[in-house]
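Accompanying notes for the structure given below.
Removed from the display is one protein chain of the complex; every other protein chain stays in position.
Naming follows writing order (A, B and C), and every chain is counted from residue 1.
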Amino acid sequence: MDLSLFPQILLNGLMIGGIYALIASGFTLILGVIQVFNFAQGQFYMLGAFIAIAVVTNLGLPYPVAIIVALLATAILGALLYFAVIQWTTRSGFFNTMLVTVAFGTIVAQTAMLSFGSREAVLPPVVPGTLSLGGVTIPNGKLVVIAGAVVVMAALHFFMKTRIGVSMLAASENRDVASLQGINPKRVFWITMAVGCGLCGVAGALVAPVLAASGTMGSTIFIKALLVVLVGGTGSMSGALLAAFVVGIAESFAFHFVGHLGLLVIFVLVAILIFFRPGGLLGKPLPVPGE
Amino acid sequence: MSLLTLENVGKSYGRLEAVSGLEFSVDKGTVHSLIGPNGAGKTTVFNLITGTIRASCGRIVFDGEDITRLEPHKIAQRGIARSFQQTFLFMDYSVLDNVLTGFHMRDRAGVIREFLHTRAAREADERAREQALEIVDFMGLSEQKDELAGNLPHGHQRALGVSIALACDPTLLLMDEPVTGMNPTESNEMVERIRRIRDRGVTVLLVEHSMRVVMDISDMITVISYGKKIAQGLPDEIKHDPQVIEAYIGEDTDAA
Amino acid sequence: MKKRYWIVMALALALVLGVLGVACGKDEPTTSTDAGGAVTTAGAGPTETLKIGAMVSLSTPQGLEMQKWLTMFAKIKNEAGGWDIGGTKYKLDYIIYDSGISDTTQTRSAYEKAVLQDGVKHIVCTWTDVPAVAVTVTEPNEVLWMGLDFSPDTLKPEFNYTIRAQCLSFALGAAYNMQKYYVDKGAKTSVICDTDTLQSQVGNANWAKSGELAGLKELEPITFPNDTADFAPVATKIKSLDVDLVEFAYVNNPDQLVNLIRALYDVGYDKFIYPGLIDPEMLANIISQVGEEYVEGWSGMYYDPRGIQTDPEMLALVDRYEQEYGELSQEGIYWIGPWFLFEEAVNATQSIDVDVLTEYLKSMDHGVNTICGYTQLFARPDVGIMGTVDSAPGHYMYEILDGQMVAKRTVSVKDQYLVSIKALGVVEPFQKYWEENGRPTFPEEESLFDFSDL
Partner (left out) sequence: MKTGTDITKKLVFAVAVAVVLALPWMTGPYTTQLFILTMTYGMLGLSFAFTIRVGLPRFDSAAWWGVGAYTTAILMTKADMSFWLTLPIAGIVSMAVGFLIYRIAIPRGMMVFLMFGMVIALAIQQLFGSVEFFGGWGGTEVIEAPAIGGLVFDGKRELYYLGLGFLGFNLICYYALMRSRIGRSWNAIGQSVKLASSVGINVVRYRMANVLISNFFLALTGSFYMAFSLVAVPATFGLDKSLNVIMYVIIGGIAYSLLGPLVGALILAFVPEYMRVAAEYESIITAVVIILVVIFLPEGVLGWVSGRARPWLLRRRPWVRSVGSKNKEPESG
């Protein structure tokens, strides 16, 4: 093995891991608190990227503003999704709600396809150039993504310590306890939806200057995020964070050494991991609907 | 002679100890009550016994066999049945079907015969149905036997929960708050039934909030608080135990 | 009880009757299409409808673009009062169904709907259908199929109505041209980097062969899953191979191309890149990411006809497109090539009879101009097909100079044909064929290479 490439591969893994972390923690938050399997997660990621690009190129606003706009826009859309659709379907069951998010994702994806078509969209690099460390070239853009992901995760960590964050956690632990403490579940639910979708939006905005955006970018990243949730343990936020980087790095190395079948290798590894550690790396299993 | 023995059983969630160093045993043919203030860990003890939760330490011995690490369905097959605190039923089944589900472990006709619906299978079905009817009758539900469980009034749902447990033909029946939320008439009926269950030779381990009921039917009482045993004895002894009284201070209304 | 029961009975009956209603009512194929040379009342507007089918995926940019072009062609014909074929004015109805993306079920449904229900007799233009499934519908129903196939599934002597009007595996001249360009600049080793798709599984081996012919040492191709978004691992792997040229042979998604080039730039890859199909807008995106010097001197294929195409008719079509739909997009424009072959065949035979058309196409001895240059059908003696059923399409090439795409050369049909024969190592059967039937005549186009040894 060529050792000089090692840091490079590691860095690749860290970057994609950061993105997985945001998407997966948003997913696992929504799953834990509202018990909604949000299939449209990947589409929110795509929307985030397009919104960020539009804000910078069409409105001429600086990139950090674009991130915030993307966050707010996807969060509002997430809350709208809750009010318009999900609150009416949760009563009729877990699958019905999941199917609704699938349908919503289809609408978003096909609309993007029809409006953007083949036109890919990119932002110019925010911090152009590369950093050279002992013969290893590290593009600054990637460091920005990693840093951004870490900052957002930290912000999320502090958010979970606020009153509303605590009620979200309480609701995910035990519905009855939460309602006993005088928490309005509806408020908790829509805020959870907003936060979970907003996290994806931020992830999309973060990659906008690094990866060209397209209408199809959201579809598979969601499955990867699921993989992360499996590895991290369903319902565990810190598990998702750790697992995201583990999966990202493993994927990066697997591609390098196995090629396009690397993904299959990852699947097998995940299966083995789950066989030996049922709860994932850190996971404590959530109360699952119907179980 | 003790049927069920807990030896130094503990369960902790991270730093929080739900149950610690718990020791008590349940004698055969008795109604044994487990009481304690809210959050004392009574339901956790039930979950430990039935295997829904794995104990962090200690041993649970049932009928001479260590069942600490067995899976829930294996424990059920050993003869421990349970009725739940919440009304836990097969809501979309009729009352009779609910009870029939409890017959899961009794005479099986074999997969192929079941599949082909042979005469043997039909006869086994018929036998189970008769026995189920008997249980439904015993629990006073015969008038509602074709009603959907979800449509029953609360008291009847409780009774049905017990019926399902009885259908498993248990040696030990764990009952989690069987009379909570019942009116006095229903509650008296339930007390009467618990006695009759005991008289049928089924040992009963009971968690109950209503002191009146507990004092009324228990042969033995164990009191726990914050996951620890603080007292054990006959109803009269417990009534006057200073530790127990102290533990219940601050507990409001329904405790006394 | 009884009342409700009858209500449901009535409902169920209505449902069944409804289904049957659709079933029976709709399944009568409109037979107007094979009216052949029926005598018609002169002077009046179109009296017959000619239904032509196209099977494209409507969830890909290419498919959506093709839909636009094909509907436009029909519109042009109809505006002119219909298509005059053998004295009959035909109103043209282009029926475009969604074939899905390599989905056998959807392909079959789309084809059977067109053929069995709508009575379509000609399928002209396809994109991401499954040709192996398509022929199981078209062949037994005697439907002319002029589609696109990357696989060898449709190249069988026993097929009577199957014309591979668009195929890329026999269009290696363009690849060779580009590869030679880089060899002249000093490239020695090369690696093909591609999505893991059918196209690449079939195409990459051929590309490697033309690369070898041009004098490149081709390494094992690197493929990545079709939905990859982050290309840093791919770029790192390429970098570790230390090659002089990276070829993005069939990377079709523009965003993937931009990401790939960006990722290569990021890992410090500084040799040549064949960037595949890009358009000026993409180039601007790429330059915004990697700077102008990085892309200087790259060369690749190009589907935009403006600046190269000399045929005013074709340029008029481009203008018309821009009138109808706004700015021209490169996607899809290449894949509508079969339409021009079909148009030519119909005009030449003045017939829409499938047998007449296939006979004409199978003995067609000249090229046809399409928006993206000439295309020509030829025989495949190497697999035992002596009628002209496979195609060699011409290609435009560009070079990037000073951050601009400059249309440079046209790879002629003849070059495509000869290079492919040579690169694929099938010279012998072709030479034998030429001895018996004579060499094909090619359109008047400048030849870039010297193949006097063939």
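Just so we're on the same page, a contact is a pair of C-beta atoms (placed from the backbone, for glycine too) under 8 Å apart; a residue touches a chain by one contact, two chains touch by 3 or more.
Quick caveat, the model's predicted, so the values are computed rather than measured.
Colleague: Based on the whole assembly, the unshown chain contacts which displayed chains?
Modeller: A, B, C
Colleague: Please pick, from C:132, C:219 or C:241, the residue that touches the omitted chain in the full complex.
Modeller: C:132
Colleague: Which residue, A:96, A:132 or A:184, contacts the hidden chain when the whole complex is considered?
Modeller: A:96
Colleague: Touching the hidden chain in the complete assembly: which of A:110, A:132 or A:162 does that?
Modeller: Answer from the full complex: A:110 touches the omitted chain.
Colleague: For review purposes, identify every residue of subunit A that touches the missing chain, sorted by number.
Modeller: Against the left-out chain, subunit A lists 31, 35, 37, 85, 88-89, 91-97, 99-100, 102-104, 106-107, 110-111, 114, 173-177, 220, 223, 226-227, 229-230, 234, 260-261, 263-264, 267, 270-271, 274-275, 278, 285-291.
Colleague: To test your reading of the contact rule: which positions on subunit C touch the chain that is missing from view?
Modeller: Output for subunit C: 2, 4-5, 7-9, 11-12, 16, 19-20, 22-24, 26-29, 58-59, 64, 67, 96-98, 100-105, 108-109, 112-113, 116-117, 130, 132-133, 136, 150-151, 153, 196-198, 201-202, 223, 225.
Colleague: Residues of subunit B in contact with the chain that isn't shown?
Modeller: Spelled out for subunit B, the touching residues are 18, 41-44, 46-47, 50, 52-53, 71-74, 76-77, 81-82, 84-86, 88-94, 97, 100-102, 104-105, 108-109, 111, 114-117, 121, 124-125, 150, 164-165, 167-168, 176.
By definition in this document, only the chains that are shown with their structure count from here on.
Colleague: Based on which chains are in contact, what kind of graph results: line, ring, star, complete or other?
Modeller: other
Colleague: By C-alpha centroids, what is the most central chain here?
Modeller: A
Colleague: Looking at CA centres, what chain is most distant from subunit C?
Modeller: B
Colleague: Distance-wise, how many Å sit between the C-alpha centres of subunit A and subunit B, to the nearest whole number?
Modeller: About 44 Å separates the centre of subunit A from that of subunit B.
Colleague: If you average the CA atoms of subunit B and of subunit C, how many Å lie between those two points?
Modeller: Whole-Å distance between the two chain centres: 72.
Colleague: Scan subunit C for residues touching two or more other chains and write them down.
Modeller: Within subunit C, no residue touches at least two other chains.
Colleague: Mind listing the subunit A positions that touch subunit C in their complex?
Modeller: The contact residues of subunit A facing subunit C are 2, 5, 8-9, 11-12, 15-16, 19, 110, 113-114, 117-122, 124-125, 130, 137, 139, 141-142, 207, 210-214, 216-217, 219-221, 251-252, 255-256, 259-260, 263.
Colleague: With touch defined as at the start, can you tell me which subunit C residues reach subunit A in the complex?
Modeller: So the residues of subunit C touching subunit A come out as 59, 61-62, 64-65, 196, 222-225, 227, 229-230, 232-234, 236-237, 239-240, 253-256, 258-259, 262, 266-268, 281-282, 285, 288-289, 329-331.
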